[in-house]
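Input: one structure, supplied below.
Missing here is one protein chain; the remaining ones are kept as they sit in the complex.
Chain naming follows the written order as A and B, and within any one chain the residues start at number 1.
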Amino acid sequence: MELVAFVILTTMALVSGLVVIRHRNKVVAALALAGNLVSIAGFYLLINAQFLALLQIIVYAGAIMVLILFVIMLLNLPDESRRPGVGGIQGVLGVLLAVAFVVILGMALYNATEGSSFPAATGEFGTVESVGVTLFTNFFYAFEAISLLLVVAMIGAVLLAKRRL
Amino acid sequence: MLDLIWLVPLLPIIGVVINGFFGRKMTLKAVGLVACTVVGLSFLVTLGAVWQLAQMDPGARAHEVILMTWIPVGSVNGNEILINWGFRLDALSAVLALVVTGVGFLIHVYSVGYMSHEPDYARFFAYLNLFMAMMLTLALGNNLLVLFVGWEGVGLCSYLLIGFFYDRPFDERTGLTCADAGRKAFIVNRIGDLAFLIGMLYIAFFFGTLNFSELPEALGHGSASGALLTGIGILLFIGACGKSAQIPLYVWLPDAMAGPTPVSALIHAATMVTAGVYMVCRMSTLYNHAPEAAAIIASVGALTAIFAATMGICATDIKKVLAYSTVSQLGFMFAAAGVGAYVAAMFHLMTHAFFKGLLFLGAGSVIHGMSGVQDIRKMGGLKEKMPTTYWTFGIATLAIAGIPFFAGFFSKDEILAGAWNSGNKVIWGILVAAAFITAFYMARLTYLVFFGKYRGDQKEWDHAHESPRSMTIPLTILAILSAVGGFIGIPKVLTGGKDINFFHHWLEPVVASGGGAHGGEHGAEVAHSAGVELLLVLVAVIVASLGIFLAWNIYKTAGRSERLAKAAGPIYNLVRNLYWVDEFYERIILRPFYRMSAMFTAFDKWVVDGLVNLSGIAADITGQFVKLFQTGLVRNYALMFLLGVVAILFYLATI
Partner (left out) sequence: MGPQHYLLVSAILFALGVIGVLTRRGAIMILMSVELMLNAANLAFITFSRLHDQPDGQIFAFFIMTLAAAEAAVGLAIVIALFRLRETTEVDELNLMKW
């Protein structure tokens, strides 16, 4: 059962990822990204991190994707042209390097965790309560800092996008 | 006062500092006052110190003041070498110090008047004081290395002072400037200095000390090989040749006349050139034990004496005649030292300072009065226009010719006696011939300048005048010294057997110490009778008088000298052109050297500079290449980023 879900989710994630990076139409790419985010949320659920799964859908797929779609529609940009652009070698080299990257990284990660498996699922893992307690006690200062960061980002975004300062 | 002898070299330094830094803002009077005062004070301190020295017991007549430890070398070849910075006043250095400070003071006073029309007044006196300081360091140094410091220092000052009017041309034939003359002096000096340095190093290495207090004992030990001592003696003498203008390193002295006349008087007559003689006398113990080296010194000295004298016969520049005369007289001094008569050498050094200094200052007075003319063919009959200059110059001429009882008579006579007594009659003969020629050319000079009909331009004659008192007073003082200064060294034979030779007694302990088999005056005094010595004196007097008489007769009649010159033909030509020695050096030594220099210059320009430029060009090319990476596109930068990350990952994965 778990295997089936895993395979389906993996396919979804990979396919939507490919669409994001290849499709010429920006809106299609944005929607594919949303699909990717949802499949990642599915992964989270499979691993028993239910709080973060929900968070992923609400914040990522719900807020960030909508924001991106807003901007795409606002700017009304044309589709990306077929021209290879500056330095065609850039793309080829990029792909090659990325492949090398994933090979090395993937193999490293795979071998590092060879043979190990997840421990038995406790009822405590991934609940709102456990995450919340850790967040507000151990990582209190980081929490405050990131709140400040959000305020700053908000101000920055408003300032940057103003037509007249 | 004895403990204050370190003041003697220091006081002129104060003069250098004041005149050197502030001289340009001071009045001429102030500059002259400062310069003369410091030298005068040095003279007084020296006088006081020597007075105290004279109270001491003759056997231990020496006082050293050590200022600081200079070079503690440590153990070398089994000896512990320690070189101090100290000053030593003993009988020998006392003579030189008194001569230097005394005559130096007079010349400083003279320069106040002589240089008053020249620009750079303060610079002149700064250099002159610096010279005094260096010369006194040389004279009073307590070891060979301090002496060498002074040695080099006077070489430097000689260069500075000869080239004082640095871009004034001084030789129309070759187009050289006074700066070139100064350079010539310095370079020729350097050649000698190298030999001196090597000799010093040998002494330090094999005998373990350079201090004058220890050297006589160390050298006189008898354990060192004769060849070593001879070698060192020759090396030191080569150094003396450079400094005191003996063959083959004398060529700088005639050209050194490019400097102002007081400089010629001080440096090239009275003090610097005598440094070589002083050094040889100081190392008398060494030469007593190295008879071959002493023989070489005597031969070179005698040869130089007669060689330079012949060149004086034909010279037409008043200063050049005196320059050749100086070289010749130095030859006398070295010949004396070479045969072991060190006291005679120092005696002649002293009297020579008096009369040669006087001659140069007198020549300067003549040049000053004649508005810069130096060619004696354009002079004549000046005795009416410049009486004081005339009679002081005349006294000096009589002194240098060896007429009794002037100063030069006693010293020259002692040299000749020493040469005869050492058994080397050939040297004696050469020196007598040189004395004859000396008398001849000096009489010639005096006659052509002061007597007869005036042969120059009317303009100069009208303007000719006696020099101011600041110049004539030193002339008078030196004339008095030239006249009576010899009496402190009267030989026994002239006093009817009474030994009142003060000078001899004063110096004897210093230069006769060390034993050795070289007779010199000692053994000689026993080996002959008073009659022989009286005969020698007579021969010297006759020779001198003959020379003067001959010169007078030749030049009295107009045209006679030209007829004689034409009759002598090629010989005259040879001597007139100074035996082509300068040209010889130029062709054989200097030209190949210039060619080699050109080669090295090319090497420097192309290889060395090329390498440096190459590194610059390489940096440039590298920059041009790296520049291509800055495309301005963020995507390219991201690609580079990824490349770096992959590389690091690869490294981390494979370690």
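Of note:
Everything that follows uses one rule, which is that a contact is a pair of C-beta atoms (placed from the backbone, for glycine too) under 8 Å apart; a residue touches a chain by one contact, two chains touch by 3 or more.
Computed from a predicted model, the values in this text were never measured in an experiment.
Those residues of chain A that touch the chain absent from the view are 2-3, 6, 10, 13-14, 17-18, 20-21, 26, 29-30, 33, 36-37, 40, 43-44, 46-49, 51-52, 55-56, 59-60, 63-64, 67-68, 71-72, 74-75, 77, 80, 85-86, 90-91, 94-95, 97-99, 101-102, 105-106, 109-110, 113-119, 122, 125-126, 130-131, 134-135, 138-139, 142, 146, 149-150, 152-154, 156-161, 163.
Panel shows chain B; residues 627-628, 630-635, 638-639, 642 of it touch the chain omitted from the view.
Throughout what follows, only the chains that are shown with their structure count from here on.
Centroids built from CA atoms put chain B at 96 Å from chain A. The touching residues of chain A, counted against chain B in their complex, run 86-87, 90, 93-94, 97-98, 100-101, 104-105, 107-108.
Those residues of chain B that touch chain A in the complex are listed here as 631, 633, 635-636, 639, 642-643, 645-646, 649-650, 652-653.
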